[in-house]
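Have a look at this one.
Note that this complex is displayed minus one protein chain, with the remaining chains in position.
Chain IDs A and B follow the sequence of writing; residue 1 opens each chain.
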Amino acid sequence: MAETPMTTGRGWTDSIRRFFDGDIWHSFTRSPVTMVAAGITFLYFFMAAFGPWIAPHNPFDLASITLLDASLPPAWMEYGDPRFWLGTDIQGRDVLSAIIYGSRVSLLIGFASVILSLILGVGLGLISGFVGGAVDAFIMRVAEIQLSFPSILIALLINGVLRGAMDIQDQADLAYTVLILSIGLSNWVQYARTVRGSTMVERNKEYVQAAHVIGIRPILIMWRHILPNVLGPVLVIATIQLALAIIAEATLSFLGVGLPPTEPSLGTLIRVGNDYLFSGEWWITIFPGAALAILVLAVNLLGDWLRDALNPKLR
Amino acid sequence: MPLLEVENLVVEFPTRRGTLTAVNDISLHIDEGEVLGVVGESGAGKSMTGAAIIGLLEPPGRVAGGKILLEGERIDNLPYEKMRRIRGKKIGAIFQDPLTSLNPLYSVGRQLVETIQTHTDMTPTQARERAIDLLREVGIPAPERRIDQYPHQFSGGMRQRVVIALALCVNPRLIIADEPTTALDVSIQAQIIALLKRLCREHGTAVMLVTHDMGVIAETADRVAVMYAGRIAEIGPVREVIKNAKHPYTHGLMGSIPSIGHDNERLEQIPGAMPRLTDIPQGCAFNPRCPHTFDKCRTVRPDLLPVEDSWTACWLYDGEDGRTIEASKKLVAETKADALLEKNDG
Partner (left out) sequence: MAEVVAKKREARAKIRDAGGREVAMLKVQGLKRYFDVSAPWLNRMIERQPKQILRAVDGIDFEIGQGETFGLVGESGCGKSTVARLIVGLYGPSEGSIELEGRDIAGLSRQQMAPMRRRLQMIFQDPYASLNPRWRVRDIIAEPIRAFGLADGQAAIDARVGELLETVKLTARDGEKYPHEFSGGQRQRISIARALASEPEFLVCDEPTSALDVSVQAQILNLMKDLQREFGLTYLFISHNLAVVYHISDRVGVMYLGKLVEVAPAKTLFTTPRHPYTRLLLDTIPDLDMTGRERMPVAGEVPNPITPPPGCTFHPRCPFANERCRTEIPKARPLGDGAIVACHGIEEGRIPDGPTLSAPAKPEGMA
């Protein structure tokens, strides 16, 4: 029996194209808050992508850092230096540049962990909803157990276990991987539950039965028929989860189990700067904190809008 | 004076692709105790007409023109609170899905008693007795026991009976019944139709029966309005419309209904489908599907013309160019609706 794959994966590109077509785009252009949020999010992505080219300094280039520039306040204040708009930290690194590099790290980890939990959650949710029975019961019990702990606790746990299994050198080399794994593995449950629910609805629709009657293999029915039809709500969750993942990374880094100060993310910057908050160098921690807050808020607003735009009842 | 008069009613739906006219300038009346059937295919505007009359159009739908008069008084421009009182007292409603009309969290007795008490000054005991009487009247066995049960404990047919009791409980003058039997099985359908007929006869309640089922209309209605693309194509006594259809659409519709005992190999079929509200053709909305279309049909929209005992919106009966009513009727009756198909194929 020849089951040639869909030519050029038309189902996929089409669903993405149609997703941004019509009503969704219309509701976007009608919501100024969303447009601002999207603008800010885009700005961050741009900063993250082209950080090394747009940052005024390279905060990690030891040759360009001098302690003479240490602890300078923002440029508009007394003693401020026009070279360093948002001031410098105690090692003389430019805070603005550190934020740009930090956003890059935060977004990278946020994205990677969201993709990991998305693949895991969507996959398990599809199987759970489609196969049903004992498989479903098992996956869902695991999900419920995980859900009964705060996800940051799960992330800490996974983080601890992974680090415990490595030696010091690997810990430094694999810091990114460990963070992505611990955040990604702690957040798949919501995807799985949502996808399972929609899968159980789609599974009983007649177009799926028609595919069964034709004799399409179950795995292909899941992939070609059901998956494209359950992705809408997943995109909403993914957007909101991106904000949560960035916060989770910041929290872990703030707690000191995330990235080392040599490769600071926004969370690391806040932690390092926190020590100097009461000695007057507030800018070292406040600006990264504000940068994190704005990013998370913008992504969250986007997610909220997407949820409303995709909900036919609110349209 | 008729009980209900609808004059030039227009119902619109603003959308971002422009305003859609779901009901376009229709006029009808219902007399005391009369059953008016409103029949049409989905999207013809029949449910909208019913919803507009009881003031329950779902936003953004709105009455954009015309008048609705109940016992000579306008009810289309009343504030919500006043309209709500009229809905309870003078107009009752029965919908397709009985579950949407009943609150699942209250026993049917409580819903009946509350409705009765809102609109009358009965004591709770009197209201409960009245509720039991009503349930008995609509044919629910052991009403004394069942009154304290919840909607989910009733079967579909029994639930629809409860809804009918709810609609009847304050003796309304008019009941709007929107597809009351569509969700029910055939044998239950017959029970509900018989019940509606009996109750209306006994209470003198007028009914506007909205349905897609010609059979239900044929059995129940005194007069019938056939709707097409937001307008009335034909309206008249039910026997006249069914047995002696003037409008080519009505004729085609009747021919397309399979019936037992008529051994035709093929059903008559009207080519194409009813236009979407976004692209209703100019002139007569039926002209692209009509086997008799001529120039006037494509440009001028026909209004209802009196033809024998009914009214028909069709230019065949305008008496111009030597067209006589007799000849036109014969033409419509003898042409199969598929004639257009064959003409186009050939």
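Keep in mind that, in the parts below, a residue touches a chain if its C-beta (ideal position, glycine included) is under 8 Å from a C-beta of that chain, and two chains touch if they have at least 3 such contacts.
The structure presented is a predicted model; accordingly, all values stated were derived computationally and were not measured.
Peer 1: Could you tell me which of the visible chains the hidden chain touches?
Peer 2: A, B
Peer 1: Which of these touches the unseen chain: B:19, B:77 or B:259?
Peer 2: The one listed residue touching the chain not shown is B:259.
Peer 1: Using the document's definition of touch, tell me which of B:25, B:41, B:114 or B:318 contacts the absent chain.
Peer 2: B:41
Peer 1: Which residue, B:218, B:280 or B:305, contacts the hidden chain when the whole complex is considered?
Peer 2: Spelled out, the listed residue whose C-beta touches the missing chain is B:218.
Peer 1: Which candidate, B:153, B:171 or B:269, sits in contact with the chain we can't see?
Peer 2: Touching the chain that is not displayed is residue B:269.
Peer 1: Residues of chain A in contact with the chain that isn't shown?
Peer 2: 1-4, 6-7, 10-11, 14-15, 18, 205-207, 209-217, 225, 228-229
Peer 1: If you put the missing chain back, which residues of chain B would it touch?
Peer 2: 41-42, 138-141, 155, 157-158, 161, 185-191, 193-195, 212-216, 218-219, 238-239, 242-243, 252-261, 265-271, 273-274
Quick note on the criterion: only the chains that are shown with their structure count from here on.
Peer 1: Please tell me the distance, in whole Å, between the geometric centres of chain A and chain B computed from their C-alpha atoms.
Peer 2: Using C-alpha averages as centres, the distance is 54 Å.
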